[in-house]
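Mind looking over this structure? Questions follow.
Here the complex is missing a single protein chain, while all its other protein chains stay put.
Here the chain labels run A, B and C in written order, and each chain numbers its own residues starting at 1.
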Amino acid sequence: MKRVGVFLCWCGSNISSAVDLDQVAEQTALLPHVVHVEQYKYLCSDPGQETVRKAIKEHALNRVVIAACSPRMHERTFRRAVGSVGLNPHLMEIANIREQCSWVHPDKVTSTPVAVDLVRTAVAKAVKDIPLEPSYVGIEKRALVVGGGIAGIQAALDIADSGYEVVLVEREPTIGGRMAQLDKTFPTLDCSSCILTPKMVEAGQDPRIRLLTYAEVESLSGYIGNFEARIRMKARSVDLDRCTGCGDCWNKCPYRSPGEFDLGLGKRKAIYLPFPQAVPNKPVLDRATCAYFQKDGKCQVCKKVCAPGAIDFEQQDEILEERFGAVVVATGFDLWDHGRYGEYGAGQHPDVISSLEFERLVSASGPTDGKIKRPSDGKLPERVVFIQCVGSRDEAKGVPYCSKVCCMYTAKHAILLKEKIPSSQSYVFYIDVRAAGKNYEEFYRRATVEYGAQYIRGRVSRIYPRGDSLVVVGEDTLLGQKVEVEADLVVLATAVVSRSDAPQVAQKLGFSYDQHGFFTEAHPKLAPVETNTAGIFLAGACQGPKDIPDTVAQAGAAAAKVVRLFAKDQLETEPTVARVDRARCAGCEWCRPICPYKAIEMEAVTERVGSGQVARRVAKVNPSLCHGCGACSVACRSGAMNLLGFSNEQVWAEVEALCL
Amino acid sequence: MAVVDLTEAAKGREELLTRVRELAETDPLACYQCGKCSAGCPLSFAMDYQPRQIIRLVQLGMREQALGSSTIWLCAGCATCTTRCPRQVKIDGVMDALRQLAGQDGRAPREREVAAFHTSFLESVRRGGRVHELGMVGSYKLRTRRIFQDGGLGWNLLRHRRLPLKASPLRDRKTVERIFRAAEVRG
Amino acid sequence: MSVAEREPKIVGFLCNWCSYAGADLAGTSRTSYPTSVRVIRVPCSGRVNPQFVLRAFQLGADGVLVAGCHPGDCHYSTGNYFTRRRFLLVKRFLDYLGIDQRRFRLRWISASEGPKFAETIREMTEELRQLGPRDAAAVEAHAE
Partner (left out) sequence: MKLAYYPGCSSHGSAADYDRSARAVAGALALELVDVPEWNCCGASSAHGADHRLAMYLPGRNLAVAAGMGMGGVVTPCAACYSRLNRAHHWLAEDRRRWLELSAAVGVPYNDVGKPRSLLEVVVGDVGLEAVAAQVRRPLKGLKAAAYYGCLMLKPPEVARFDDPENPRSMDDLLQALGAQPVRWGFKTECCGASLSVSRPELVEKLVGDILDNASAAGAECVVTACPMCQANLEQRRSERHRLPVFYFTDLAGIAFGLSPRELGIPMHLGEPLELLRGKGLLAAGEEGQG
């Protein structure tokens, strides 16, 4: 027996002055299942709620309809109220007779029938309400952080500091990311390694952080609170437990090749430490360049000199399987390859370099010990041209978006150049200078006024060699004249782009990415660190071009989201999720691809048909992943998929009640 | 320098943009004034407006200045600008479009000689279906009264048998006349 | 009673996150609009099964409005793209049922577009008035 109680709220005079509530009460009382109708001045007030509670008990109500303000205002309030007297909170419906009636239809004659209709509709829905219970899932309170740049390091430190375990997976032999490659950083010109190294060391020493370098996540399954990851530890050929980092191996190794960390500007050995401050401070043996692996199986110099016996040529890749409650993805960015700019020499002129290469040239720990020597002949360049927006804001050859950091780092480069080579002159070709950050405009001003960088508004059209220098041709668009600069070195501020394997990473971990390969946040303004997949968060430049301050802020936010999750013992999920009626499900899978959250999987069920057993596949909704959008229920042709709280039967009943 | 009245220019803006979009099959509004086109233009040194500025004039609706410029006539049609434009504006097409509009307006070209050359060239094509260089240059000289320009060069070519006196037109003259007529009808 | 005299009846399916909030905003800012619309709240425009729409017409509704977040703003990221595609088909089906396509509208109304909601209701009501009453029997016959 459904026993519906209806409560009409005056909202002071907000409703009562525009709607004839007596008439509404009169008509409502005539509806089937309605056993009690009552009016009150302010239902949301404590005495108002008490009125409802009392009536539920007195009249043995098992459904409640509140005719008042928008459910967006007080749905929670009233659910809690009915819940407190033992009624399932989802056996309550709200008729919005304020925002969508009294406030927009001030004339009692015309508004009252609308209110009657709305209440009737709510009653019809309430009659079809069923008790809904939230489900609870346990939470594995360990976090996985993928990518060990400044973003990943910061997130790992923040999570660990809150008392939770973190596994930090970094693909390279050391953590540090791009920031480790930088010399000084805008807008304050702190030395990058001076501020980064302490954090790297801390991450390496914190007992709650487990660093897995030279490792990659192979796959991720499960859902929020309960992820399972397979992590591949690539064979490093060095036993990290035994190695003391003494350096004898790489000092003695006879084979050199261009070093990745220095972007090929310097050399490294076949067994090497990427850079002196690397964490862990232990080498990796690169099998692709090692003589033992590539040539004759001889050499073995490193093994001979290694006193602790840490070299292990036989080491194999290893797969770890670990469980996590949440994931932070911080895989960073790459730089656009200017080989596609034929007009700038297509990467063929040795003295046309990228900005990151310039960072390595100015860096004291770089291949030139911080002397800016140009690659072709080692000469100190006097006239240096910097070109901004190379590949950025270029829909023809590059990417359409602005890379956000290059205006600022170019100003920085102009300053560093002048500091290192006081007799030098820099020329910066730009289209706009985007210095929108705290103290950024001031920094740009210093570059021009204090350091005399010559800014020229215009995109360079062509660079060609003349003798041993380079001719740079542009237009000074402010003058309206073509200009030429004969330069010793040209530095291209190449676009920030996503890592080439970003789409695969997103697919493996199960969240979405945009057409440029940047990972998509759940909402651009209000959920900038969440992904569409609950429990997976984003930090740093993998989500879009970002400088260090923004990266660190976002990493902190991602960590806070993880910690917020771990602060609970169980995860309560909204009960208004999709549910499959297995008996009706035809296993057609129409619903599966429609779900934006990959909440639908297929499962096998066996049924008895006559005397035999029949196996078939049916859909299954994972309530922890489902957000309750209802798209699947519409896709389902057999009516097997339903959405709790907004079920087919309920909406159907509402339509019927409305159209009476 | 004169003050540009933008509200005045705006009156003809839509019309100009529409015509340029039609004829050049490109949208000048995509241009963000980076100057890469001008910087690569081989003839920018001789132009009164830079190619970038021509696009700007079109963006603002400044028809007079655009159609009256020397730029649209000095453009050699090399498409270096279009090849390098980051916003995929077909600048060379815009130059063509503006020359056509100038012609349609019956306006005296800023570069008389260049326009006279094109007229003589097309006349020669219309007459014989193919260009007869000597005839064409002769007509050009009459048009521009530059009878003695390049005299030595012409003689040199004649001497090297590279400037035949006789034309070698199409057998059926109507073939090409028909095409000119068809174009006139469509235009 | 003909439609010209009585207010036409519009069933409005509004998504919770954008359009329902937009309708609420019209209320909070006291933007009055015709009393023709009755709202059914759904989580997402993608939840609206075309059968609900057809049922409303079958029961004599003069018009149906489905409103959701603007493309790209969907709370569930992609729901309204499905809606858009689905209701293109529904419109064609309405023709087949003999229901004037103009009786059905799909609108993107954000939470801040209270005036747009009010305006939509005004326009629709006006149009439905001009279209006149519906021949519900025709639908009945087809839908059976």
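In this text, a residue touches a chain if its C-beta (ideal position, glycine included) is under 8 Å from a C-beta of that chain, and two chains touch if they have at least 3 such contacts.
Computed from a predicted structure; not experimentally measured.
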Going by the whole complex, the chain not shown touches A, B
Among the options B:V4, B:L29, B:L122 or B:L142, the absent chain makes contact with B:L122
From B:S38, B:Q53 or B:T80, the answer for touching the chain not displayed is B:T80
Of A:D158, A:D286, A:E343 or A:D547, the residue touching the omitted chain is A:E343
Per the touch rule stated above, chain B touches the missing chain via residues 23, 42-43, 45-46, 72, 74, 76-80, 82-83, 90, 92, 95-97, 99-100, 103, 111, 113-114, 116-118, 121-122, 125, 129-134, 137, 140, 144, 149-150, 153, 156-157, 160-164, 168, 170-172, 175-176, 178-180, 182-184, 186-187
Residue list for chain A contacting the dropped chain reads 341-343, 345-346, 348, 464-467, 471
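Convention: only the chains that are shown with their structure count from here on.
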Contact graph of the chains (line, ring, star, complete, other): line
Comparing A-C with A-B, the busier interface by C-beta pairs is A-C
Per the C-alpha means, the centres of chain B and chain C lie apart by a whole-Å value of 55
Residue ranges of chain A touching at least 2 other chains are none
Where chain C touches two or more other chains at once, the residues are none
Interface with chain C, chain A side, in the complex: residues 70-72, 96, 98-101, 103-106, 110-111, 113-114, 117-118, 121, 512, 522, 532, 576, 594, 596-597, 627-631, 633-635, 643, 646, 648, 651-652, 654-656, 658-660
Chain C contacts chain A in the complex at 7, 9, 11, 16, 20-21, 23-24, 26-28, 30-33, 35, 38-44, 46-50, 52, 55-56, 59-61, 75-79, 82, 86, 118
Listed in rising order, chain B residues that touch chain A in their complex are 32-41, 44-45, 49-50, 52-53, 80, 84-88
